[in-house]
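Taken from a larger complex, these chains appear in their original positions, while the remainder are omitted.
Chain lettering (A and B) follows the sequence in which the chains are written, and residue indices restart at 1 in each chain.
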Amino acid sequence: MQLARVVGTVVSTRKDEKMVGVPFMVLRDLDLENQLSGGSIIAADPMGVDRGEVVLYSKGSSARQTEMTRDRPNDAVILGVVDQWEVGGVEKYHKFKTITPKKSPK
Amino acid sequence: MQLARVVGTVVSTRKDEKMVGVPFMVLRDLDLENQLSGGSIIAADPMGVDRGEVVLYSKGSSARQTEMTRDRPNDAVILGVVDQWEVGGVEKYHKFKTITPKKSPK
């Protein structure tokens, strides 16, 4: 799974019949310091997430394992809203706190 | 899924028998600002899209989940024509409007 922020929506009315009823969200990938890392993806949203939320998403055949996406031509899915993560015991993101990011050592 | 623009076609008469009847379109990947991002892919087209249209496509095993591509050795498929997308409430693409792209902050 990867961490990402929900930043927008995609509207497609003329689509494969198996994708009818699947909402598409625009996600931007986050690194472990909660900074945008450059990548983006359009993912199915079975959860009804809100814009700005941080989520976990899966890719590939695993993206067809939710109830909404089963047997559909879908290759990315949101599977959880993130409350918090930490690296080395240091909180990097918390849904209800503002954490000043530091430059990540690589 | 990824966003892409339909830019051309590929003709292959001598092909695997399971691919007979599957049209191939040339897609160029788009970033969230509706700019070409460098990547390209050849995708099956079950929808009969037009050149110049912006589409969503899936890769991998999910590309075999449309009626046209089931059980075929196909690893990329167009699954929707995009009407519009927005990021942070700002419209980045609309099928019937010209939107002047701005440099995306990364």
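Note that in this section a residue touches a chain if its C-beta (ideal position, glycine included) is under 8 Å from a C-beta of that chain, and two chains touch if they have at least 3 such contacts.
As the structure is a computational prediction, the values presented were derived from the model and not from experiment.
Whole-complex copy count, one sequence throughout, 2 copies displayed: 5.
In the analysis below, only the chains that are shown with their structure count from here on.
Centroid to centroid, with C-alpha atoms defining each point, subunit A and subunit B lie 21 Å apart. Those residues of subunit A that touch subunit B in the complex are listed here as 7-19, 24, 26, 28, 36, 38, 40-43, 51, 60-61, 63-64, 71-76.
Of all residues in subunit B, only 1-3, 31-32, 46-47, 56, 58-67, 69, 77, 79-89, 92, 106 touch subunit A in the complex they form.
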